[in-house]
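The complex appears here without one of its protein chains, the remainder shown in place.
By written order: A and B. Residues from 1 in each chain.
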Amino acid sequence: MTVPNPNAATGLDGDQPLLEIRRLGIELTDYLPPRVLVQDVSLTVRAGESVGLVGESGSGKSMTIKAAMRLLPDNANVSGDINFDGRSVDKLSRSELAAYRSGDVAMIHQDPRSHTNPMRTVGEFLIEGVVATRQMKKSDANDKAVALLAEMGIGDAGRRMKQYPHQLSGGLLQRVMIAASLMNEPRLIFADEPTTALDVTVQSEVMAILMEQIQDRDLGMLFVTHDLDLAAAVTDTLVVMYAGTVVERGRAEDVYIHPRHPYTAALLASRPSTTQVRRLVSIPGRPATAYEVGDGCAFAARCPFATEQCRSTRPPLRPVDDSQVACHRSEELAAVLKEAASA
Amino acid sequence: MSAIALDNTTTPAGARRSKDKLLVVSGAVCLLVALVAVFGTVLAPHPPDQTDVLNASLGPSADHWFGTDGLGRDIISRAMAGARVSFAGAGFIVLGSAFLGTTLAIFAAWNGGWVDRNINRVLNVMFAVPGILVAVLASAIFGAGFWAPVIALTIVYVPFYARVVRSSAVRECKMPYIEGLELAGVSSWRICTRHVLRNVSPIALAQATIAFGSALVDFAAVSFLGLGVQPPQAEWGLMVADGRSEILSGAPQQSLVAGACIVVTVVAFNVLGDRLSSRIGADR
Partner (left out) sequence: MTTNEVGGAADSRPNAGITDGTILPSRRGAEVPADTPSAILAVENLTKIFGRRGQEHAAVKDVSFTLGEGDSLAIVGESGSGKTTTARIVAGLETATAGSVMIDGRPVTRASRGRRQRRADARMVQMVFQDPFGSLDPRQKIGQGLRELLAIHYSLSSSAASQRVSDLLRQVGLDDRHAGQLPRTLSGGQRQRVAVARALALEPKILILDEAVSALDVSVQAQVLNLLVDIRQETGISYLFVSHDLGVVRQVTDNCIVLNQGELVESGPTALVLDSPRHEYTQSLLDAVPKPGWKPRRRTS
């Protein structure tokens, strides 16, 4: 059951983004002054589009998708708009919110073990959502769960349904989580570092399965990760966050090969290469959080190209070629940044 | 928040605004009672032992704020004097059992294996024994007074500590830094006292605060039964017992005041201990 949207103009649904986040701000109110974690973040996800949200610690990426599902703690104050299918997520009533969370969107968490009940079988876990919200009968739900597990590449799905989470490996359990997220036919999937805790070979397989499902069902996906290479491989659009703000946004191939923000370029350059030995490029200092940076560009303190203007005025997110970049000097640094990233 | 996101909370900046009101209030009450216990005899309006049979069992008045007891002694002064004895009793019990319990807990947690298992077995047996009965037994054998119940209750309270501190110690011993210290050649003794103990002490302290309330009640109960502190010594439990006969004659002041002192003190310490425990949980 999805939230009916009386405001969706007929015929224009195709242009309406599935998820639209506009000028999102998040601050913690139990500090004096309130601690800002996310500032002025805007992004959209269209049906069938995969958007990667990339950042390090303190970037605010996890908080952003939690806000989109209204999963933030009470002490977090949210400003700005989050709209799903034209309707404001913030203004949903309790029952509408429940319908939204159980029918329109689904979330895949980083650690499957802390999001599954160890006392219930895999089968019970898979069907409890749809059965509790009366979307399906128990027997139908069971059949669907078995079918989904098989699609995940889990052989012997019937037997697996009767097992408990501790009997499954991390990779297997994460595949169960993906199946669970698809049970209620969502239109948008939030994936919060779904493969970070997995071995790299397992990650490859799990991501392949997830991408297959996204493409087959024409779902939207907001994919949070710290791994730029992974994000570039599996998403259409990349949104790079630093210290609670968006610093760059554009098509994945574009941002990956031709970064236009010094932070993106530095991030790309600091990955250790498997093919060449060289002095690693590091960014001095450590990743900042929104409340630690003053006026001016969030990255100025660590940026090798920072000027006085960078330190005093916060650069707005503006179009540069086909991307959106929050940097005063993006155009003049274009060549340098491209070279730094491809080295 | 995911484990990766937590990395950003390492800088000190700004003050947390949320104040734990219960913590403050209960802490203030405990402090107040403690001050009375220490300075009570100085602050008391009347000497606690001064009898005045002509003015016995009076209700509250300007001269005697809470009235007098069966022998004409000022109730509030006796209550203040009694605070000292009650506190001393509960204090010794808590300190003694905390020391023994923590030592036992860390020893068990560090050594693990059969040492841990057997210590646990002993503790489980001790848990099963009701404290008051042991105290009564001790008084019967060694004579009534202050020390027999205190020592008995100290022993009885050891397992309460040991259990809580042990689970905290076990968790601490599994931390990588402990292994790092072992690897660096630091002696077991030093690791346990300098590192494990230090990190386990907040929980021990919170537990001690909660135990204080129970110890106070138990100690008062033993005196109430006549097997603890003896008259004319002022002690809350004793006063409650003493005042029983007067209740029927319409003068409940003594039992009421003494009982109220016990209740307020115990509740304050329990709440304080509870809030301290929550703070420790939140900090981790």
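Note that contacts are C-beta pairs under 8 Å (C-beta built on N, C-alpha and C of every residue); 3 or more make two chains touch, one makes a residue touch a chain.
Source: prediction; values computed, not measured.
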Please pick, from A:27, A:40, A:56 or A:248, the residue that touches the omitted chain in the full complex.
A:56
Options A:92, A:211, A:320 or A:334, residue touching the unrepresented chain
A:211
Among the options A:19, A:63, A:107 or A:267, which residue touches the chain absent from this view?
A:267
For review purposes, identify every residue of subunit B that touches the missing chain, sorted by number.
7, 10-13, 175-177, 179-187, 194-195, 198-199
Could you please point out the subunit A residues that touch the chain left off the display?
56-57, 153, 170, 199-209, 211, 226-230, 232-234, 256-257, 266-267, 269-288, 292-293, 301-302, 340, 343
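Throughout what follows, only the chains that are shown with their structure count from here on.
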Approximately how many whole Å separate the CA-defined centres of subunit A and subunit B?
51
